[in-house]
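I have a structure I would like to understand better, so I am pasting it below and will then ask my questions one at a time.
Omission of a single protein chain aside, the complex is shown with its protein chains in their original locations.
Moving on to chain A:
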Amino acid sequence: MALDQSFVGRTYPPTEPYEVGREKIREFAEAVGDPHPAYTDAEAAKALGHPDVIAPPTFVFAITFKAAGQVITDPRLGLDYSRVVHGDQKFAYVRPVRAGDRLTVTSTIESVKSMAGNDILDIRGEVHDEAGEHVVTAWTKLVARAAEEA
């Protein structure tokens, strides 16, 4: 079933703040096997000009994708989440995410398309810190594959 085109441009309310924890960053860096000291050693991060340990570039996806959940599960949009695969992902950074950040995400539906029975949804997540400064934007393309013929 084609998605409702009137959802293009719709913006959802900002999420509650997510507080970025030092140990959460360490856990993520270990999970991707990345020993870069800027992720775990505040002094190493400071030597690079950062006020505290920073998160690996893709860390923020866990936060923006959770925020996108309010779009994906919006019953008025009608996306069949059981058929969804991740198509594209992009980030544009103003600065790296770092320990102590309290981040909110504002999700906007950028585009809704149907191609060959697949529903394609582009969601933009704008991430801001507690001071209201823009930190990063995440673009997520989700593809709901066409239901197979019975």
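Criterion: a contact is a pair of C-beta atoms (placed from the backbone, for glycine too) under 8 Å apart; a residue touches a chain by one contact, two chains touch by 3 or more; residues count from 1.
Note that in this section contacts and distances are computed from a predicted model.
For the chain of the complex excluded from view, the name given in UniProt is "MaoC family dehydratase" [choices: "Rieske [2Fe-2S] domain protein", "Circularly permuted ATP-grasp type 2 domain-containing protein", "MaoC family dehydratase" or "Branched-chain amino acid transport system permease protein"].
Among the residues A:3, A:20, A:54 or A:71, only A:54 touches the chain that is left out of the figure. Residues touching the missing chain, restricted to chain A, are 27-28, 30-34, 36, 38-39, 47-50, 54, 56-58, 61-62, 65-66, 85-93, 95-96, 139 (touch as defined at the top).
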